[in-house]
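Omission of a single protein chain aside, the complex is shown with its protein chains in their original locations.
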Amino acid sequence: MSNRYVCVPTVTVLAMMKARLTGAVKGHALLKKKADALTLRFRQILKKIVQTKQEMGKTMRAGAFALTEAKYAAGEFATTVLDSVESASVRVNAQQDNVAGVKIPRFERVMTGASDTKMHLTGLGKGGQQVQYCRKAYMTAVELLVELASLQTAFLTLDEAIKTTNRRVNALDNVVIPKLENTIAYIKGELDELEREEFFRLKKVQANKRKVADELVKRRLRENGPTPNGAKGALHDMMPGVDQDADIVF
Amino acid sequence: MAQAGLPDGRLLAVIGDEDTVTGFLLAGVGNVDLRRKGNFLVVNEKTTVKKVEDAFKDYTQREDIAILLINQHVANLIRHLINNYARPVPAILEIPSKEHPYDPNQDSILLRVKNVLGGDLGAA
Amino acid sequence: MYGFEALWFNIKDGYLDGVVRGHRSGLLTTADYNNLCQCETLDDIKLNLTGTDYGPYLANEPSPLHTTTIVDRCTEKLVDDWNKMRANADEPLGEFMDYCTYGHMIDNVVLIVTGTLHERDVHELLEKCNPLGMFDSIATLAVASSMRELYRLVLVDTPLAPYFSESLSAEDLDEMNIEIMRNTLYKAYLDDFAAFCRRLGGATAEVMGGLLSFEADRRALNITLNSIGTELTRDDRRKLYSNFGLLYPHGHHELAAAEDFDQIRSAMEKCPPYQAIFTKLGFGESQMLDKVLFEEEVRRLCDTFEQQFHYSVFFAYMRLREQEIRNIMWIAECVAQDQKIRINDGIVYLF
């Protein structure tokens, strides 16, 4: 029997173990709730991720096509764009959401308002309109991607969180609680055993004492003649509660 | 989080073919700091896998980058790195490129999603 | 000597005139475009182009084709044609042909200059240059570390030097937005080109005058339209308009003051030729403008072939080829990106 805690089987320990068991059961219930909440959120996110990923496919396609249109109208402008990069006008802020005690990073697009005149003037001579159109298309894509990034990090974090929570739930469910229960059962068994030993010992003592008393009576009878009632009363006095209180122990 | 040191927000990094990068730079994600260190890498047929790997490692370790966008066909070059990458931030997003339409079956994240859902993505 | 080019033109340029018209007949026709539009993959497009002038250029391309490869090969064809003709050209046709390519040269210089200032690899930049606008010393552009140095060391020897010295001051070289610089140079170039054509006289002056003023007016229109809502001031805007064209000078006043598309429209519609273009557009609709203008340009370019004994055919051929390459790019992109619904939006049928 290794599936229990090693302890001294005493009443104190028993009480302690019982307290631990109640805690474990309560914790298990809570963790279970948390896991459910996380899973709920997780499922939502999963659905959204798949949706957003597919939408992202579409948006990116639209963006790529807008770029084609811009190239068609403005000629080759990629290098100009690559070379006129200065400071990002689109950035992300990371914030944190709290889902059942799990901190989930959430990204938010912010426009810093950094000057991007260069981009505005791209294709000034020809095709600028299409370039701006393309720019807008990619802005939409960025927005979507930021959202997707939030979802994705949330997914990863939640995945991790759910795994740990589930592990804990399972650990409680499969290891801690049975072990506690086993321990309690063991302690109780041990305590019973002690009790029974004590009873047997008491019985033995009683029998012994009765034997001694009988011999005493016999000896008295031999010496004084039989006084049956008096002897019996004396015996009863010597072992109080043996007859009436037997069910106190059991 | 490094948020406190960067009051104006963190960056998006892009690794991809010229068109993708151009598009996102047009949208204004590009950033070149004082040491002329950019947050984008144009991958063409001459770019070595090593270079892509280095850029990936660099971008994922930089504090000021929150999201890394990478073209799927480029991601396939360094798939081992991406599969081993476990941190939530910077988030790695695989995006389709012009010539390689989006294939959900190659996306590391979606594969995990698929595992969780236990099968069909379309049904979800 | 207008009207008598017929007698002298062919002495020097008859052969090339024939050659360029031959090349022109190699441009894709509506039937070709219809076939191309039916394609499902880039390989189909390659197959369809095999029967055209582009055939030999695409024949040896290995199978995973990219749209950029197709476009590059097609451009190569144009460049080969152009260089062969340039090599055979006598003066002043040679000079005329050089003038045609100065526009690309400006783009290349701007590209290299911005690239150099951002410490990019020169070879990479050279690959991106338009081969039509190459000049001998272009690789040396990269030695300079500042714009001013660049002008002093390299640009001074190029045909573009006058444009730099006339329209830009030393401070401009350092501070000006590259896009504005490009357009300033382009303006100087267009003015110069128009003056050159006037000097040539005869049918060339007449036909090129029409084409260039359309070009100048289109640029004016585009600059106005694209600078709405940007920090470009009215005066800056005016400085980028060419000094000729149908809108010059009164239309430019109105354009410079225009704040939205409808104002531009009312300024442009005062010229009868442009009125016809704008009637094709609904009010407030500026998205289609590019295409309508391309169509108008192509129509004008095609018309130049109706007249003989002038140089404009060379200019027109170059422009038409470029338009065709744009068309091919569009088709290829539509096919590659699976956007075939949009395929007809981008093709400007040449004939």
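Think of it as A, B and C in the order they're written, each chain with its own count starting at 1.
As a working rule, a contact is a pair of C-beta atoms (placed from the backbone, for glycine too) under 8 Å apart; a residue touches a chain by one contact, two chains touch by 3 or more.
Everything below uses one rule, namely that contacts and distances are computed from a predicted model.
Chemist: Please identify the absent chain by the protein name in its UniProt record; candidates are "3' exoribonuclease family, domain 1-domain-containing protein", "V-ATPase proteolipid subunit C-like domain-containing protein", "Proteasome subunit beta" or "Mediator of RNA polymerase II transcription subunit 8".
Modeler: The correct option from "3' exoribonuclease family, domain 1-domain-containing protein", "V-ATPase proteolipid subunit C-like domain-containing protein", "Proteasome subunit beta" or "Mediator of RNA polymerase II transcription subunit 8" is "V-ATPase proteolipid subunit C-like domain-containing protein", the UniProt name of the unshown chain.
Chemist: For the chain that was dropped from the view, give me its touching partners among the shown chains.
Modeler: C
Chemist: Which residue, C:Gly22, C:Pro56 or C:Gly229, contacts the hidden chain when the whole complex is considered?
Modeler: Hidden-chain contact among the options goes to C:Gly22.
Chemist: Which residue among C:Leu7, C:Ala59 or C:Val143 touches the omitted chain?
Modeler: C:Leu7
Chemist: With the missing chain put back, which residues of subunit C would touch it? List them for me.
Modeler: Listed in rising order, the touching residues are 6-7, 10-11, 14-26, 308.
As a working rule, only the chains that are shown with their structure count from here on.
Chemist: Applying the document's contact definition, name the chain pair with more C-beta pairs in contact, B-C or A-B.
Modeler: Answer by contact count: A-B.
Chemist: Calculate how many whole Å lie between the centre of subunit B and the centre of subunit C, each centre taken as the average of the chain's C-alpha atoms.
Modeler: 36
Chemist: Give the residues of subunit C touching no fewer than two other chains, as numbers and ranges.
Modeler: If we look for residues of subunit C contacting two or more partner chains, we find 118, 333, 337-338.
Chemist: What parts of subunit B, by residue number, touch at least two of the other chains?
Modeler: 98, 101
Chemist: Hey, which residues of subunit A end up touching subunit B in the complex?
Modeler: 42, 46-47, 49-50, 53-54, 56-57, 60-61, 63-64, 66-68, 77-78, 81-82, 85-94, 105, 107, 110-112, 114, 116, 119, 122, 131, 134-135, 137-139, 141-142, 145-146, 148-150, 152-153, 155-157, 159
Chemist: Which bits of subunit B are touching subunit A when the two form their complex?
Modeler: For subunit B paired with subunit A, touching residues are 1, 3, 8-12, 18-32, 38-40, 42, 66-67, 69, 86, 88-89, 91-93, 95-98, 101-102, 104, 107, 109-110, 112-113, 116-117, 121, 124.
Chemist: For subunit C, which residues are in contact with subunit A within the complex?
Modeler: Touching subunit A from subunit C are residues 107, 110-111, 114-115, 117-118, 120, 125, 128, 130, 177-180, 182-183, 186, 218-219, 222-223, 225-227, 229-232, 240, 286-287, 289-290, 326, 329-330, 333-334, 337-339, 342, 346.
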